[in-house]
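Right, chain A next:
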Amino acid sequence: MIETIENQTSGKQENPTAKNFPAFFSCWDIHAYYGESYIVQGVSFDVREGEVVALLGRNGAGKTSTLRTIARTADPQLKRGEMWLDHQALHEMPSHKAAQSGVALVPEDRRIIPGLTVEENLKLAQIAEPCGWAIERIYEYFPRLAERRTQEGITLSGGEQQMLAFARALARDIKLLMLDEPFEGLAPLIRNEISKIVLDIKNLGITTIIVEQDAMAVLKLADRAIILDMGKVVFNGAAEEVRTNKELREQYLAV
Partner candidate 1 sequence: MDSIFLQILNGLDKGGAYALIALGLTLVFGTLGVVNFAHGAIFMLGSFCAVTTQNLLTYSKKVKDESITYFEAFKEVPYLEIWWGDTGSFIIDYKVPFSILLAIPVMLLIGLAMERGLIRHFYNRPHADQILVTFGLAIVIQEIVKSIYGANPIPVPAPAIVAGSASIGSWIGLGESVVYPWWRLIYLANALVVISAVFSFLKFTTYGMVVRAGMQDRETVGLLGIDIQRRFTVVFGMASVVVGIAGVMYTPILSPDYHMGMDFLVLSFVVVVVGGMGSLEGAVVAGFMLGVLQSFAAMNEIKSIFPGIDQIIVYLVAVIILLTRPRGLMGRKGVMED
Partner candidate 2 sequence: MNDQKKLARDWSRRQILKASATGAVLAASSSPMFFVKDAWAANFRNNPGNSSSVTLGFNVPQTGAYSDEGADELRAYKLAVQHLNGEGDGGMLNTMTPKSLTGNGILGKKVKFVTGDTQTKSDAARASAKRMIEKDGVLMVTGGSSSGVAIAVQGLCQENGIIFMAGLTHSNDTTGKDKKRYGFRHFFNAYMSGAALGPVLEKEYGNERKAYHLTADYTWGWTQEESMRKFTEALGWQTSKAVKTPVGAGDFSQYITPVLNSGADVLVLNHYGKDMINSLTQAVQFGLRDKQVNGKNFEIVVPLFSRLMAQGAGSNIKGILGSTNWNWSLQDAGSQAFVKSFGQAYGFPPSMAAHTCYVQTLLYANACEMAGTFNPPEVIKSLEGFSFDGMGNGPTEYRASDHQCFKNVLVVRGNMNPSSQFDLLDVVQEVPRSQVEYDPAIFGGKLGPYTV
């Protein structure tokens, strides 16, 4: 199955228009609202193919909202702006179309569906084309999920649920993976396990945006960092720079 992803990558490289649009994913001046409250206030950035981007910022800076806007969930509501993923206009799509175009969001609270077993949760991800990893391959990579395949998904431990959420994303053919706080609320040991998975994903060459409170942890993984404040982009540069620039961190990240 690794082949499929590689094929896809190489296929895209052959695309002649790709040269004209070096950014694989790009969002341009997006504005989004939760009801009356104005949350995403004109965010623009590009992501190159295969890049891992850390999206940072304080609580309430609009990180999660930006991810949800890209995933085209009903809330927050996109009022203005464009988003393009591999020549596809995401801003014109409902969430299920965006998902079919290759957007995957692993939400903060994992959103494992109650009442469904582990396997059903995975199956659910493979109903809409295009699919990614086969379920056997997922079980191979996550043996703990294989053990619990008939167990109800929400009865798993926090770490296992996170794995399931990852697995569910990998079960789809993804072009842009968005991880919202993948380490939140996990014990240190499990965190290591998860960051190993994230590293693996990075090595697979999947374009990824990670939102994380623990900036230092994620900056080790990321190629680039984007910092949001009050719904606007205030920094966009190498991850290394944020790691070394204490002032920047203190100003926008409070660390």
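Rule of thumb we're sticking to: a contact is a pair of C-beta atoms (placed from the backbone, for glycine too) under 8 Å apart; a residue touches a chain by one contact, two chains touch by 3 or more; residues count from 1.
A quick word on the picks: all candidates are chains of the complex that A comes from, given by their letters.
This structure is a prediction, so every number in the text was calculated from the model and none was measured.
Peer 1: Which of the candidates 1 or 2 touches chain A in this complex?
Peer 2: 1
Peer 1: Show me the residue ranges of chain A that touch candidate 1 in the complex, using the header's touch definition.
Peer 2: 71, 73-74, 94-96, 99-100, 104-105, 107, 111, 113-116, 120, 123-125, 127-129, 168, 172
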